[in-house]
Every structure is written in structure tokens, then in C-alpha cells.
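Single-structure report; data block below.
Only one protein chain is missing; all other protein chains are in place.
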Amino acid sequence: MTVLKLIGRRLLLLPVSLFVLITLSFGLVELMPGNPAVTVAGNFASPAEIAATEHRLGLDRSIGVRYVDYLWHAIQGDLGTSFFTGQPILTELGNRLPATIELVALALAFAAVFGLLLGTISAYLRRSWYDRFSRAVVSLLQSVPDFVLALGLIFVLFYLAGVAPPPVGRIGLGAEAVPTVTRFLLIDTLLAGRPDLFGQALWHLMLPVIALGVVYAAFFAKMTRSTMVPALNSPQVEFARACGLSEWQVVRYAYLQARAPIITYGAILFGSLVGGAAIVETIFSWQGAGQWALDSILAVDMPAIQGFVLATGVITIVLYLLLDVMIMLLDPRVRYE
Amino acid sequence: MLTVNGITTHFDTRRGLVRAVNDVSLEVPSGQIVGLVGESGCGKSATIRSVLGLIRPPGHTVSGEAIFEGADLLRMSKRKLRQVRGNEIGFVAQNPFGALNPILRIRDQFHNVITTHRGRMPHAKTRAITLDTLKAVGIPGPERVVDGYAHELSGGMAQRVVIGMALVLDPRLIVADEPTTALDVTIQRQILDLMRDLVLTSGRSMLLVTHDLGVVAQYCDQVVVMYAGKVVERGRVDEVFVRPAHPYTLGLLNSVPRRGAEVHTLRGRVADLVDYPPGCPFADRCSFVLEQCRSVVPEQRTAFDGGRTVACHRAEEEVSVRVARAG
Amino acid sequence: MSLVRVEGLSKAFHRANGEPVHAVNDVSFAIGEGETLALIGESGSGKSTIGRLLLRLIEPDAGTIEIDGQDVRSLGREPLRRMRSTMQVVFQEPYESLNPRMRVGDIIAEPLAIHEPQLSRAERQERVFETMREVGLESSYADRLPRAMSGGQQQRVGIARAIVTRPKLLVLDEPTSSLDLSVQAQILKLLHRLQEQLGMSYLYISHDLSTVNYVAHRVAVLYLGQVREMGPVARVVDDPQDPYTRALLSAYLSPDPQVGRDYEFALRGEIPSPTSLPAGCFLYGRCPIRLDRCAVPPVPLRGIDPGHVVRCVRAPLSEPMPVHEVAR
Amino acid sequence: ADSSTSQGGTTNPTFVYAAAGVPAGLDVWKHYEGDASRLVMYEWASTLVEFDANKVAGGGCDRLADASNLSPRLAEKWDYSPDRKQLLFTLRQGVQSPAGNAMTAQDVVWTLDRANKLSNVARFLMFDVAKFDKTKPFEAKDDRTVAVNLTQPTSLDVAIFTYPMLGVIDSTEAKKNANGEEWAETYLATAMPNFGPWKLDQLQPSSQIDLSPNPNFWDKANRGNLGKLVIRSVPDASTRLQLVETGQADYAERLSFDQYTQVDKSDRAQLINCVSPNRDTLMLNQKSGPFTDPNVRKAISMAIDRQALVTGVYKGLFKPATTGLSEVYWTPGPDAKKFEFDPEQAKTLLQQAGVGNLSFEILASPTRPGAYAQSLAVQIQNMLKNVGVTASVKVIPGATEFSDTYFKGNYQGVIYLEPPAVGDPFYSLNLYNTTVSFQNSFGYNNKQYDELVAKVLTTAPGPDRDALLAQASDLIVETTPQVYLVEQRYLHALGANVQGYQNTPTGQLFTYRMKKG
Partner (left out) sequence: MSETMEAAAAANIAPGAARRRQILTKATSRPAILVGVGVILALLAAGFWLPLPYSPTAPDPSATSLPPSAAHWFGTDGDGFDVFSRTIASAGRDLPLAVIGTLVSLLVGVPLGLLVSTKGRWPERVMRGLDVFQAFPLVIIAIAIVTLTGNKLQNVILAVMIINVPRFMRLIRSEALAMRESRFIEAAWAAGATRYRVLVKHILPNVAGVTLAQSSLAAAQAIIVIAALSFLGVGVSPPNPSWGLMIQEGARQMTIGQWWVVAFPGLAVLLTVICFNLIADGLQLASESD
């Protein structure tokens, strides 16, 4: 099957997935208790005003009607407006997701680089003291919850040592704003021709990236080791050695063989991190989508929760589609089938 | 051309020290095919991997030497050894699909091998070399094959590609580890004929590992019989197979079933390589066992006159026994 | 009277992308009581599939299967399950065919637990021990896990499990091909003895002529899911009448260096894919003695001697096949 | 924070405000996002009048300005019409928005109509606290005169205009960008055209707001020296503390009490601690159950050692509540009734009421009064244990669920906070304990109290009103509508080099008046 055919088939399936996604996200959130009208109506609202608010938000309609309404609007790309801030959900997502994606992508890159390195060396030097040591370290790092690590890093590197920037978000407090083009700060600062601000943004990314990245670097290392060990022991690698290829080439051959599960793992991680970085985002005042979701949960801001759930769901599904395509492009065997 | 003396290789496993290769010596003369036979797990692959320096931890080649064209492969620098591998010694793996990289095109795999030994050169040039080689190993339509991937090939074709890769730099010695066990019987014949022709026409030598007695009988000049990590018998095929001197060789030959005839079986099972017996490893299964066999390791000794060596305390007596049986 | 009668059996698998794999094509045979029929052929020729179809582990696309006068295909799930005590199977991979978490005694007892639940513990144990003795396993092995045994012993466990309910038919799917030569001989002897003792019929599947020679009464040669030639072992091996059988035989390498290999009957190229079968004779593309009309269907089996059928249109072949050491 | 150099070459420092949260949008009328919205709203300072701290002793830090201490802002002066059916504001001349539009009566009327339409807080102030005429509350008499129609004059008619939600929007600008919307909600969600001291440079929703001085601001005389105001969301309190301690921020809001004591000790930051009308309370649901009996409520009140709470939870920064009405509004005489701590008496009362083994649940939410609500609840739980009352604590993390539970009265006990929007005794007395108040979800119902409060409303500040306040205070001590715990104070963690804070009843900073240097 060709790549195009696969994409075509998966794209055909996408509407079905989306429909299920929308339905599930609507259902999940609807089933949760709590009356948002109270917050929306505000502190001084009388019961009548609360009732009026309920009516205005459409909360007094039956769940079926609301579902059809939600679905209808969602199909048209309208996820409603936040009960709490009145902002269109898409606008909010547009504001928040880039921050999260920037963070998660960097954390993942960090995790991948370190994890691959650690894991590969470990696999290569299997059973050596280095391997034992690195596996112990990896097991340890894998056990540190990201938010605990985040707090520890802030305490040591910011409060005590003062070498890290304060956990106040994506850029320093007094920093000038750059025009928002892509909303990815690293890109926007460069577009604005401000390498100083770019540096600052990178600087502020450091701690959250480490906090998120270390745990996943450990997972990557584990994963890499466990796929690289058989790969390095495979007849293929032995044959490469027997042909006199350099060790560097040999490791490359092994890696070519082992990379599909590693890449898959990375993609799955990316998908789960978009939602899973929420607490770290909160700790670093990242103003990302996860933090927004947590705030929305506390505010019982249903359209926002639904929007977030839906958006991350779509990201994940699209990601998996891309993943399949990528695996297909990378591995001629899959392409052949 | 290749002289292996007293190679010993152990694997340090959780179960204990696996004595996979114990004091193995063999010789591959120029222009000959030497067969290395033995049952599964007796250390055939470990022996050739030791020779080629491919043993990785937890395995260690403890002692021995492998003299190839005057130089000891085991004491060579890593860099030098890499130059020998692929360049002067070609290796043919058992399972072609396991050996070929599934992600890289055939031409790129050849390119990597060629440039590693011959230095940088353009892809067009390596492709041309590859095409010639593939033609030489009898691949029809090599143009289609070079640009494809391993999995697009049939088993026989893939094995030809592997042979091609072993031969592309025109090595003096070919080491083949069960090159046909993964193939269909009708293809096995084609491949073996091809390999024999390639060796015989160019004065190369070949060390052929197999567990198929028929392959040895029909294709090899010399045979090395291994049992439990040891060489039990060595000699010319037409002598060893006709007049086996070691009870194990005899037992093996007698295990081949024939219609209407009783099959002879070797009792018991292969000696444990971890809990290695003190004397002759075959003692427990041997019908000619003596007291000393259980405690004294039999020396390699010359039996008969034909330059045959046997590791058995009763090597001399056996002829009569065998003759009796055959009669 | 035949124990097994198979008529016009066909089976195609379907790949994930919908391509059909024609594994078995219009195969017919019969096995008499106490008789061994060997199926030989190269990898992918459909041997195992026929074995599975016979046991109805998979459903055939077409054809009839009769065992002991019963039309197996018409049986419902329950009657079929009950009938399984009369037909059993031994697989090629001894270790893989034993549940690694079950003790040997329990593995052997399983068919009893299924088919004779009325047995008491002690009775069942007695039957297990008896069977273990029959296959040459000490009863102390009953407490072991399969992985603590050698390949030969594992295969004995597999055989014990298969015969504990005293089946009439045993399908042996390459029972020795993953074993060493010395162990293979032990197993072959055991199978031989069991057949004599218990009077079972065997469907013996193998790709190795030398063992077939020893075990079978009759042999069917398969190529691309089709029977090329079938007849008594002596006839088929001594004087093969189909080019494919000849090629197969000539690929056999004798362990006696004094027996030459000068007679060659080589086929060109490789086996075509079972996804797109040739129209006429399946061997057409590879055959050195083909005729033009071989490309035109149909190419039916023809009897050339009593009990000896061949598919090649040129049979009987004029030039005799030199007698091999293998035939002795 | 670093200083920024303005075009002219003079250096005007930037003021960095480390906020616990920044709103996503700026239309506080349509979408009030709680504390985050409030702080932004405070910075607008576009109100008609303001409380004047200079008019009370101690510059407002020890005593609150009340309705009698108002001074003009956008309104130059105000007066009742002769029939007292209208309140007339005369607007200041020369007031301009950053866009350069001059303020007119149209702006005021449009803003107030808009507030009426969109905000129930505004409506509450206009029609429930004050008694404006609902049918047509506001008219523009001429360009500079705004008339407010009243059903009845009250003591708070003018004072409610201190509340920023009744501040004035530049309606010219708003209408220009309304895109057909009657109230320009979309535009005002991301813009703040008004007549206050600041101009919006950039809004990064929920994250940061950058403000620079309104070049056309009318009150240049009172301006400090700030060249820029950056309000940044820093949700973590310890980070806010660290920022103000290292000089990276000039103000840190909503710290923990431990952290405020730390600020007090720090060289680089100063702690401002001034009176506030806010009180932390424990509300007991008296609609049914044991708390219908005032003596049970009183027993609970007596079981609580307020001083211990102040030391344990508030690190001594707040004061125990002593009288029924907060002392910031009045000076109790010697015979004023006080809350007592008397566990023995509490036990006796409980016994008399026949509610041995009393057990109930206390709700606490970090959203109100703050993160310390839990600690407070746990300490109270401990104190109640000493009088044989078993209290369990339940935390409600979300504001929505908390308000929902509170307003529905679905609780037995709840830790709550009274923050009056207008710092006036009437407002406080009225809002919580009267039967007409919707905040009274705990079901206190006392005719005498209601009548007293009604009288306070119509009595102008002075000795008469003080007497009424004393009566109300005593009544509260006697009947325990709710258990007042602690008088809050306004705590401000400011950079050491910042001057110019004046304490008003809202506790707002009026940052534009501050000087840094």
C-alpha cells in the first residue's frame, strides 16, 4: 500500500474519530456535576439572575438538545465561548496551545536526546559498570514525579543558587512584548529580530523543560536500551561487523532497526504530555493549555474543558496519523505490505 | 590459510559460565572447503565468531590464536581486524533476512561495505561494483534488486545478495554459518553449488558451518566434528565419513534414518556446557566408555595415517567395532 | 476401510490487504487404519494447513472430510469438541507447543480433563503415568515445567498429550525437524513403536525425505497446495514420476561421500507466490521438461499404477531416475 | 525591575506587579473573573468619586474613610436636586482618554447604562444598596451634568461611585469599535478606553498586562514617576515573594502570612499593614438543625480562641474580631458587648441546648478567603474538639462549586470572607445578615436587626448613626448570626523603594500615584 493510500484511508476515518471524540468529550464533561451558572452570574447574583444566566448559557435545555447544538457548532469549527471569560474557546486555545506545544516539544527533544544517548551507550556497554550505574540512575530519575522535580529545581537553582530565572512564565517580567505572529515565543522573538528576547525565552524554558524532560529522558533511556540491546545483538549487526563496518556504522544499523518503537514512544509521549504537563505549567505559570484546563476545571467552565479535551484529542489523533505515515516512510517493510 | 589453535570462549551468564568453545583447533587449507559439523549448541557458531573477533560481552575468548595469512586475528588491533573482516574474510550468515538491513536499500548496504574498506567513492561507482557482484552470484535482473530492499527478495535471492556482500571485496577466505538452513531444499542445492563454484574457481577457501551431514559429505574436502564445545574428530571427509574414528561421529552417521532399517540412536543428551564433565564430554552417551573416559580428558591424537585427528581414548580400537556394525 | 477420507479440500487465506493466499488447492487423499500417510513438500506448500484442516482447527473453503465415517465438516461446535479425543496433533516446535506455565503432568492430563471428566484424580494420574511410561518419560517428570526439559523430552510430552486419549488419528506436523539428528532418531523410533502398539493412523508431515522413508507407508508430494504425486513410499521414492518429486529427491544430499551427486534434476528459479497461481501446471515456469500444453488447464492427477497417481502429463517418464542411497 | 528610558531621555521606572492571576478579558461587567479582574479594575481609577484617606486620622491606615470622606475625581461636584429625587454630578472639564476624546455626560450615562445592563454587581450596588430608579436611572442633563434618578436618597448614593465597576468608559472609542454591538463587548474584552491614568499597551490574556501612562490624564499633579506598569500573573505565592524580595517585582499580592512576616524582615521589601473592613467568618447554617438555636451558635463562638487563631494561622498580622460590627467603622464604648472565649460556658450552653455529641462539617475553600482557609478550619476543628463538638473539614477547591454550595445553603458550616464592595458600615451590616440579603444563605432571621439596618441606611454619618451601629454590634454579639473570627487587614508587600500608598476601604494601590526610586 502506498503512503498516499494510507493517508487517504486514515483521513477518511478521521471524521469518525472526530465524531467519537466530540461525543466523548461532550459526554465526559456533561456528566460532571457543578453548576457553572453560579460563577458566571457572579457574586451578587440573585437566584433569579442565576436562572437567567442558566438560560443565557443554554444550560436549561435538555442534554440531547445541547449535544446536537454542540455537535452542530463543533462541525462548523465553533467550540463555543468560555462561560467564565467570554472568550471564544478557539481564541483561548490559540493563545494557550502554542505555549504548551513549545514547552512539550522542547522537553521531548531534551528527553529524546539524553534518553537516546544514555540508552544507546548503556545498550552498547551492556553489563559493564557504566550500564549498571546508568540503569540505576535512570530508575531513580524515572521515579521522580515531574512536579516534585520542578519544585526541587526551583528551590535549588532559583531560590538558593539564583542561577535560574524565576518561574514566572515564558519570559522575564520586564521584557518587552514582541508582536504575536505564530505565538511560539521562540519563533516570534526571532521574527521580531530580538535575539536577546529569544535567549531570555530559552532561558525561561530551561527549568520546566528539565523538570518534564528528565523523567521522560529516563523512560526514553529505558526504552532505547531495551530495543537497542536486541538490535545490537541481532544477526544483522553481527553481519555488519563481520563485513568490517566501523562501530559507529554498526550502532547506526542497530539504531535503524530499533527506531520505530522509539519514535512511536515519542509520539505517544507528546500526545500525553500536551495534557500531562498541566501541573508543571501551573508551577511555572506557563499560561499553557494544561494550566488553562486546570483553571477551567475549578471554574466549571464546561466549554473550556470540552474544548481542551477535544483539542488534545485531535492533536493526539492527528499525531498518530503522522506517526503512522512517518513509520511508513522510515520503514520500507511497512510500506511494502 | 587459516590456522586456529586452542581457541577457548566462555559466556558468563546468569546460569553460570557457559563453556561454549573449549580448546578448538582447526585448519583451513588454501583452495579447500572445510565443514564444521555438530549438533545444535555444540559451539560451531561460537567458534567462528571467536575467530572473527565477533564475541561480545558477556562472552570472552579466553585463549587461543587464529592465524590468518601469518597474522593472529585475536591479537590484532581492532582497526586492523576491521580491515580484515569483509575485506579478506567474507562472512555469509545463516538467515539472509536477519543479516540484511531491512531499512537500507541493497545498494546502500554494499556502498557502506565497499567504502569502509576502499575509501570514499561516488555512489555510481559502488553501484556498478554491486551490479557486477550480483551478476556473479547469479541474480537475474540485478538492476531491479540493487535499488530495492531485502524484504522484496525471495529467500534464495536474499541469500545470494548476502553471498555477494561477502564476496564483493574479493576475500581470500569465506566463512559461512549454515548458509542454507533457512532455505528450501530445492534452493539449497543451487546456493551450495554457487558457493562451491565461487571457491573453486578463484583459489579461495571456505569454512562452512552446518549440521547437515549430507552437505558436508557432498561439498566439503575436510570436516571438523564438534561435540560440546570440543573438536572430537578432524580429517578428510571421504575418510571420516566412511571410517569414523570417534564414537560420536559414528553415532551421528548412524542416526540418519533409512527405509526398512533400524535407526540407531544416541542415548542421553548433550553434555551441559555449564556443568562441564571432567573427562570426555561424550562419556555419558558413549557405548565404548571406559573408566578413564570419565576422568581424563582425551588428547587430540592422530588416528590412521591420513592426517586425521581424534579426541578419544579408544580411537585405535574403534575401526573393528565399526566394521562389525556395518557388517 | 479408510479411517480418513478427504475429498477436494481447498483453503485460501486472506492477507491484511485482501490478497488471497491459496494455501491448499483441491487436495484428496485417504488414510487407512494403522497406516501412515506422509505429506512432503517445501516450506509454504500447504502441509501444515492440510493438517489443521483435517483437525478442523481452521475451516476449509471447499471439500469434504470424513473421519471414521463421520462428516467432520457438518459437526457443530460441541460434537466436534467431543470428537477431538479421537484425533490429535503433535507440532514441530516441541517447546512452543507446551504451555510454559503448566506442569508436564497437567499438560498430559489436559485432554483427559476435557474428554473424560468422570475420571477421579487418582485414575487420571494413573493414566498420565502410564502414558508417560509409553513415551519413555519417568513419572517423576510430571512435576516439571517444560523449560526444564530437553527438546527430545519436550517432544515426548507433546506426544504423550496427543495419545493419552487413545486417538485413532495422529497428525504429526514435522515432529522432528527442530530436533538434532540423534534426538530425531529417538522420536522416530518412538512413533514407530506407538503405531505398532496402538494401531493409530498417522498423517506425517515433513519436508525431509529421509525420515519419510523410514516412517511412512504412503507418501503424497505437495507443491503449492496441490498433490503432485501420491503412492506407496517404495514406488514414489524409487521411481518418481513427477518432475517435482524428482527435483525434491535430487536435492537430497546423502551423508555418504561415496554416493555421488552426479544425477541432477534441478528446477529453475523459485517457487511462485501462492497469491497468484499459474494457470496450467503449477510447475510450468520451473520445469525443465515442460511442453507447451502444460500451460493450459486442466492438469488433473492421473493414476499410472494401482495406488500411484501423478500430475505430470509426461508421466510415466521415459528416463528412469537413478536409484539413490536414500532409497535403500 | 529594570528602568525604562522614555523618549525624552528622562528615566521613568517600570513598576512590576506580581499578581496571583491576570484576567483573560477586560470587560469586568460582562465577565468578572474574580480577583484577577478586580486588580485590573482597580488600576483603571476612572471613577466619579473616591474615598479620601487624607480626611481620616492616620492617613487611612488605622481608621477607614467612610461615606463622609469622599473627594471628587471625574466628577467635580455633586448634589441632590431640591426634591431629592435626583442626584446631580457635575463633570470635571478637560478630562481626556488616551485616545484624546474628552469626557462628556454621554460617556457617563452610556457606561452606567451598560453596567446596569451587564453587571449584577453594578445592579446590586445601584438598586439594592442604593435605591436608584430602575426605570430610567441615568440621564445626561447637558454635556457636563449627569442626573441619577432616585426612588429614595440613602447614605451610600455617592459612595457607591467609588467602586470601579461604576467607573467611566470612553464611549466614543467604544462605539467606534463596536462593530454593531450595542455594548461593544467584543472590543472591550481586549481594550480599556477610559479616563484613568493608564493606557493599555498590550494584553496577553491571563498572563500579562502592559500599561503606560495616559498622556492626557487629568490628575497629572498626583502622578508618581512610573513610566510603565506591568501586571504579570505569577500564580505561585512563594515565587511572588521571591520576586519582590529580589527586587524583580515591586509588588507581590496575596502572600501567605508566613511570607508577609518574611517581607517585613526583608531589606528589599516593605510590608504595609493597614485596616480593612474585611472579616473572616464561620457561617453556621441555621435554617434547620442544631444551629437554629442561637445558644448553640453562641457556644461555638465561645469555644473559639480568636487570639490563638491570630497567632497560629495569621502569624499575628490580623486582629481578632471583638465586636459585632468591625471596629474600623466605629469606636466601641466601654459597655459595648464583646465576643468572649469561654470553653466552659460554651459546654454549658451546649448542654442546655441538649445537643451533646454535636458534629458537623465545615467547608473551606482556598478560593475564599484564601489558601489559609484550610488551616483555619483545622484549628477551629481542634478548638471545637475541646468542647466536645466534632467538626470535619471538607475542602472545595473550585470557586464555582464553592459559590454554588454557599448560595444554595448546602452546608452546615463554612469558612467565609466578607469583603464589602463599599467600605461603609451599612453596606456590611446589610449585605450579610439581613433577611433581604441573598448572601444570607445561612438563614439568620431577626426582625429587630433588619429594622436597625434600615435605619442606618437613611441616617447620615454622625452621632445618631454611631448609636445605631453600637446597637447593631451588640445584637450581633448576642444572637450570633454568624461567628465573626478575625478582622482582616490590608497587607501589601511592596518594594522598599516604593512610596505613596494610601489606604482606602477597597485597599487598592492607586499605583499611578506611586513613586519608585
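In this document, chain identifiers A, B, C and D correspond to the written order of the chains, with residue numbering beginning at 1 in each.
By definition in this document, contacts are C-beta pairs under 8 Å (C-beta built on N, C-alpha and C of every residue); 3 or more make two chains touch, one makes a residue touch a chain.
If you're wondering where the values come from, they're calculated on a predicted model, not measured in any experiment.
Here the missing chain is touched by one residue of D:G60, D:G398 or D:P505, and it is D:G398. Contact with the undisplayed chain is limited, among A:V29, A:L97 or A:L205, to A:V29.
Residue C:Q88 is the one among C:S10, C:T36, C:T49 or C:Q88 that touches the chain missing from this view. Interface residues of chain C facing the missing partner chain: 55, 57, 81-85, 88-89, 91, 93, 96-103, 110-111, 114-115, 136-138, 140-141, 143-145, 147, 149-150, 152-153, 158, 161, 186, 189-190. Touch with the hidden chain on the side of chain D covers residues 236-239, 241-242, 256-259, 262, 308-309, 311-313, 364, 366, 371, 374-375, 377-379, 381-382, 385, 392-395, 397-398, 401.
One chain is missing from the display, and on chain A it is touched by residues 17, 20-21, 24-25, 28-29, 32-34, 139-140, 142-145, 147-148, 151-152, 154-155, 159, 271-272, 274-276, 278-279, 282-283, 290, 293-294, 297-298, 300, 305, 308-309, 312-313, 316-317, 320.
Criterion: only the chains that are shown with their structure count from here on.
Taking the mean of all protein C-alpha atoms as the reference point, the chain centroid lying nearest to it belongs to A. Note: centroid distance chain B to chain C, computed from Cα atoms, is 31 Å.
Here chain D touches chain A in the complex through residues 1-2, 4, 14, 16, 18, 23-25, 27, 30-33, 119-121, 123-124, 185, 189, 201-202, 204-208, 210, 230, 232-236, 239, 242-243, 246, 248-249, 367, 397-401, 403-404, 407, 438, going by the rule given at the top. Listing the residues of chain A that touch chain B in their complex gives 126-128, 232-236, 238-246, 249, 253, 256-257, 330-333, 336. Listed in rising order, the residues of chain C touching chain B in the complex are 42-43, 150, 152, 180-186, 188-189, 207, 210-211, 213-215, 233-234, 237, 247-248, 250-259, 261, 264, 266-267, 270-271, 326-328.
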